[in-house]
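Once you've had a glance at the structure underneath, I'll fire off some questions.
In this view, the complex is presented without one of its protein chains, the others remaining in place.
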Amino acid sequence: MSAQKSILYPLVAVLVLILIPVIGVKLGLSYFFAVVVPYAAFVIFFGGILCKIVNWARSPVPFRITTTCGQGKSFDWVKHNKFDNPFTNKQVFVRMVLEVLCFRSLFRNLKMELRDGPKLTYGSAKWLWLGALAFHWSFLIILLRHMRFFAQPVPGFVDMLQSVDGFFELGVPQLFLTDAVIVAALTYLFLRRVVVPQLRYISLPSDYFPLFLLFGLILSGIGMRYFFKVDIIKVKELAMSLVILKPTVPEGIGALFYVHLFMLCVLFAYFPFSKLTHMAGVFLSPTRNLANNSRYKRHVNPWDYPVKVHTYEEYEEEFREKMKEVGLPVEKE
Amino acid sequence: MKIYDGRKIIPGILIAAVIFSFPFWLNFGKAAVPPKPKLPKEVKNCVEPTTFMRTSHMQLLNEWRDIVVRENFRLFAAPDGKEHLMSLQNGCLKCHESKADFCDQCHNYLDVKPYCWDCHLAPKENK
Amino acid sequence: MADVPKPEELAKIDHTPPETPWMETPAVLKDGMWCYGAHPKNLEIVDMPNPREWSPRDEDWKLPDNWKEIVLDGMKDRLGKFRSFKLFMDICVRCGACADKCHYFIGSGDPKNMPVLRAELLRSVYRKNFTLGGKLFKKLAGGRDLTMDVFKEWWYYLFQCSECRRCSVFCPYGIDTAEITIIGRELINLLGCNIDWIQAPVANCYRTGNHLGIQPHAYVSMIEFFCDEIEDVTGVRVNPTFNRKGAEILFITPSGDVFADPGTYTAMGYLILFHYLESMGLDITWSTYASEGGNFGFFTSHEMAKRLNAKMYAEAERLGVKWILGGECGHMWRVVHQYMDTFNGPPDFLEEPVSPITGTKFEHAKSTKMVHICEFTADLIRHNKLKLDPSRNDNLVVTFHDSCNPARAMGFLEEPRYIIKNVCNNFYEMPSNTIREETFCCGSGAGLNAGENLELRMRGGFPRANAVKHVHEKHGVNMLACICAIDRAALPTLMEYWVPEVEVTGVHELVGNALILDGEKKRTTDLRGEPLPGMEDIEDEDL
Amino acid sequence: MMEKSRRDFLKIGGISALGLSALPALSVLAGKKQPAFKLSDKALEGKRWAMVIDMKKCWEKQKKEGCKDCLLACHSIHNVPEIDNPKREIKWIWTEPYENAFPNLEYEYTKEVLKDKPFIVMCNHCSKPPCVRVCPTKATFQRKDGVVMMDFHRCIGCRYCMAACPYGSRSFNWGDPRPYIKKENMEFPTRTKGVVEKCNFCAERLAVGLKPACVEACKAGALVFGDLGDPNSEVSKLLKSNYTIRRKNDLGTEPNIYYII
Partner (left out) sequence: MALHDLLAKRKDDIVKKWFELVLETYPEDSRDFFRRQKNRFANPMGYNIKEGIAGLFEAIVEHDCDHEKTAPYLDQIIRIRAVQEFSPSEALSFVMDFKKLLRNEISTESDAGLAVELDKLEEDLDKLALQAFDIYMGCRERIFELRVNELRNLMFGALERANLVSFPGEEKEVKENKI
């Protein structure tokens, strides 16, 4: 599929997805979009991810194929790089934490170097790390901030997040930094796919689709917060009714809310069937989550089977005379 | 069906499930109580229609403070012809007599912590 | 004067990129990029499927009629056996972090050499056949039918990956293209489409114990030839033993060290070291049956790797040794370190390795019971057990090339450096983004060091050569040390093309030069017979 | 006219320019029947507000009664906290000895007459206010009628204005001022930690037709407030008939507080 089509098709798909709840709510299907779709999406998300993980877990890790990114453990006098080349499970845990929370492998792209005179410069690849980190962390914080709609009383950490996130106290309602950051990061992640020829070449429709979906989700959310207000008391009433499993749909929440909710549901439902499963997959990656101690501790391959080998007897049988000629000891004279 | 590394993966799944279903178990068995802001008894109409005030009062207030501070207009003639003093302390809170019974109701419900009250003085509640 | 083309127009290349995107652009085999197909004899000897006369250049690859079924079934089977494969098929987000990390991409610019795309070649087929999205949305979900063109494309590009794992270091999910290549090659092998440069060593190794097909008597005479050479240089006769039962340690090194320069000098280094330690209690033997450390089976399939690897433990058990010492080799050590114990262990008949000289317990190798000779030597030097004269290597300015497998599958970085620094006076590192875990491949790994694909090797090795050239120009480096037999086979050619002033050596050749033997004569040459400056015979000077 | 001034305002308002808050509500409002923002009918309007302080009258009163009426009136109305620590104190209006208030006019012999004489000082509401120039958020701005105003909502506490003001008219809230306010005036807000404050020429009183609190509180009639744009105003007349001085006149900030000595 050409690059243009790879972008166009998902874009059209997302635009259609935006129209669906708008029309649906007009047709009086608000219960469907406010209750049925979210529950369904939630179930698909959980069920799907669970199936995916179980599916992965059903395949064993027959060999210990750690990628080592630093000095391994050998002698006491050789400095062991514990977190890039873990030897114990504890060290693996730290490596995974660094990987999952700080994107350490991507960070490796960051190389400070002296180039063309004394000016310190960084490799361009740091942007990918920064963009990815900014996007993922913003997304997480935004998700957690939304907990104010799902709990009563609102837990303290949400309050803390909100005050940190709204630190600059810009505008009313307060501008959340993550809102700005996530749009910037997402734009960057999108643009690099379009602008960098290598990336344009490798990008598939399934790379653009989640990007557009996220744009839809985030922009509708930002729109609701800052521009086209909806009645968030009612939003919370709906959210609370959903989480206590007694769904009621208050009248008169703006259509934009339904777009936002629908985007979220599509994203959740799409999750298990797409590359987005990297969220769960990263924890299972055998090159990262295994200790590099395979000479220290035997790793067992559960499907190991006997193979045909060329035994010494067969070998000696073939070469006995020649072996004797040069004085090599033989088993059978 | 054989699951490999189940001793690590299953607890992992459980932990993730607990985290992701947090809103469900946190509210389990509770009833959702929507906020009930106390409205003024005598006055029925606010400066703008209720629906607008519900969603956009913060922007209106923000708007007002710019107009008052920077342009020195202090009176707002509402569509119904009534004039209102554009002031939080000397306007709004004259009708909505209690911050706790009015503002805080929804703000607490939605965990909104406006910084109005850092400077503006809320009416002293009768204790 | 109508349209007479100008010279620059005649020479102009048509730069229009292909109209079709990568999925629909079949690969065209270019000379110098591919290796000859496996010879039927070499397949037969190890009972591999579809032995036949064929050439990759033929239109018809003579595959069985149900070839597609075989490949897809094979894929399904492996998805069930390897979580790595299944996971790596699912979670790539195509972020492109790996794209410019592959030496083949860097050296050629062929976009299908970007690791992400190399993996996508398989992923597209995986999606189409094994995922719901791919079945429903086909191309929209990045799915692609397995056609003959696709299969040939796999073949072409999976044999343009040296399984060096450099991309894996940078991948946020640790996706290891080597793993995908290994399994992709397994699938290719289901149809008997290996390259002969891999298949011939596999067949040889199976039968004779080593890749080169050297029979036991030739093996012995070759090493005896080294003993003569050593005697010429040092005046000391070393006496290695072979297939000796009851020895304490079995020594296994890649056969390249025994039969190809400059590996042979490394082998001489081992011999000198063992002789030196003999009086201190070293009891070691070589084997002609397990005469190969390397494992081209690993470039064929997991099963074949296991079949060839089995000889190591089998021979150790037969001879009744306590543990195994391994020579300098890259992929040999990947297999030994990460696979051997799982393949053919547990080696209960062996004991936990202990250095007979220093008493050091090689704790980290206590299960596999095999120790890298650089670990062994570094420990000796650390305990001051070796009398060394590093000035005998003063004619050399050395840099060290981290071989991919020890660097990225073991984290074996400091030990060889420690040895080099103790046996040489002039050592300089290459730039930091070309060594250690970020080291560049020699361009010929994973069975790709054939003659027919020399262009591929030269451009694949270019990033490495470029860094060598830099230290050559900056510090006068004239010797590239490495701990890999494929490196020793491939790098000299690479150097001859890019930096002809630099030669290639194993670390233990440098040890052999520096080690002061009891009763040795004054050394006037190094192991290569090159005169040592300042140490020439006085008679020579008089002449 | 309304529209235009709003736009001008948006242009200068660096932060509002983010457009996150101001635009939408406005559009909602604008979409309805024309809303009206108005001045009170009673509001005082002027072209250039100014104050003339007759120090002789003031000193007389001070000598007799130790008068501090203007200071107290201002500070209590505006919820100015009373903090003893001179490094943290907040002041809108206070007294300053001659040599501090007029360092450029001080010379050997004036000392005898004016030595240590306390002058009532406050923000000079300069016609060319340096504090306005330096404010990065336009929290300090100058109204059309000359009042140098502060929009406390917008102050980010950078204190550039304090550095720029040659008269030390501005104070910074190092902490929450509320504990230091004895009796809060419920009609006026307090400030909060991290905000700069100063005299606002009683803008809130002018809007409802009242003179500044200090003027009203001065029983000696020493403080006179009025519009210099009006030649018939009392201040204009006083300036014509008296010799007056301004603080640090040579700095070119053109203060609008004049002193008769």
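So that you can tell them apart, the chains are marked A, B, C and D in the order they are listed, and the count of residues begins at 1 in each.
We adopt the following convention: contacts are C-beta pairs under 8 Å (C-beta built on N, C-alpha and C of every residue); 3 or more make two chains touch, one makes a residue touch a chain.
This is a predicted model, so every value here is computed, not measured.
S.K.: Which chains here touch the chain that is missing from view?
M.R.: Its contacts among the visible chains are A, C.
S.K.: Who touches the missing chain here, C:Glu69, C:Asp228, C:Glu455 or C:Glu530?
M.R.: For the chain that is not drawn, the touching residue is C:Glu455.
S.K.: Kindly state which of the options C:Phe88, C:Trp155, C:Phe242 or C:Phe259 is in contact with the chain not pictured.
M.R.: C:Phe259
S.K.: Thinking of the whole complex, not just what is shown, which of C:Lys30, C:Lys245 or C:Lys522 touches the missing chain?
M.R.: Counting the whole complex, the residue in contact with the absent chain is C:Lys30.
S.K.: For the chain that's not shown, point to the residue among C:Asn395, C:Asn433 or C:Asn478 touching it.
M.R.: Result: among the candidates, C:Asn433 touches the missing chain.
S.K.: Among C:Leu158, C:Leu212 or C:Met312, which residue is in contact with the omitted chain in the full complex?
M.R.: C:Leu212
S.K.: Which subunit C residues would touch the chain omitted from the figure, given the whole complex?
M.R.: Residues of subunit C in contact with the hidden chain: 6-8, 10-13, 15, 17, 30, 32-33, 36-37, 39, 41-42, 44-45, 53, 55, 57, 99-100, 105-111, 196, 200, 203-204, 207-208, 212-215, 217-218, 221, 259-261, 431, 433-434, 451-452, 454-455, 458-459, 462-463, 466-467, 470, 493, 496-498.
S.K.: State which residues belonging to subunit A touch the missing partner chain.
M.R.: Spelled out for subunit A, the touching residues are 111, 113, 115, 121, 123-124, 196-198, 200-201.
In this section, only the chains that are shown with their structure count from here on.
S.K.: At what distance in angstrom does the C-alpha mean of subunit B lie from that of subunit A?
M.R.: 34
S.K.: Express in whole angstrom the distance between the two chain centres, defined as the mean CA positions of subunit B and subunit C.
M.R.: The computed centroid separation for subunit B versus subunit C comes out at 67 Å.
S.K.: Spell out, as numbers or ranges, the residues of subunit D touching 2 or more other chains.
M.R.: Answer for subunit D, listing residues that touch two or more other chains: 16, 21, 24.
S.K.: Using the touch rule from the top of the page, what residues of subunit B touch 2 or more other chains?
M.R.: Residues 4, 56, 59, 62, 115 of subunit B each touch two or more of the other chains.
S.K.: Please output the residues of subunit A touching subunit B within their complex, sorted ascending.
M.R.: Touch list, subunit A to subunit B: 46, 50, 53-54, 57-61, 147-155, 158-159, 162-163, 169, 171-173, 229-233, 236-237, 239-241, 243-246, 252, 280, 283-284, 302.
S.K.: Could you pull out which subunit C residues touch subunit A in their complex?
M.R.: Contacts found on subunit C: 20-23, 47, 79-87, 90-97, 99-100, 111, 114, 116-117, 120, 131-133, 139-142, 165, 168-176, 179, 206-209, 215-217, 220-221, 242-245, 288-289, 302-303, 306-307, 310-311, 314-315, 318, 336-339, 341-343, 345-346, 360, 363-368, 370, 375, 378-379, 382, 407-415, 418, 432-433, 436-438.
S.K.: Which subunit D residues qualify as touching subunit B in the complex?
M.R.: Touching subunit B from subunit D are residues 5, 9, 13, 16, 21-22, 24-26, 28-29, 32-33, 35-40, 43, 79, 141, 143, 149, 151-153, 184, 186-192, 195, 203, 207-208.
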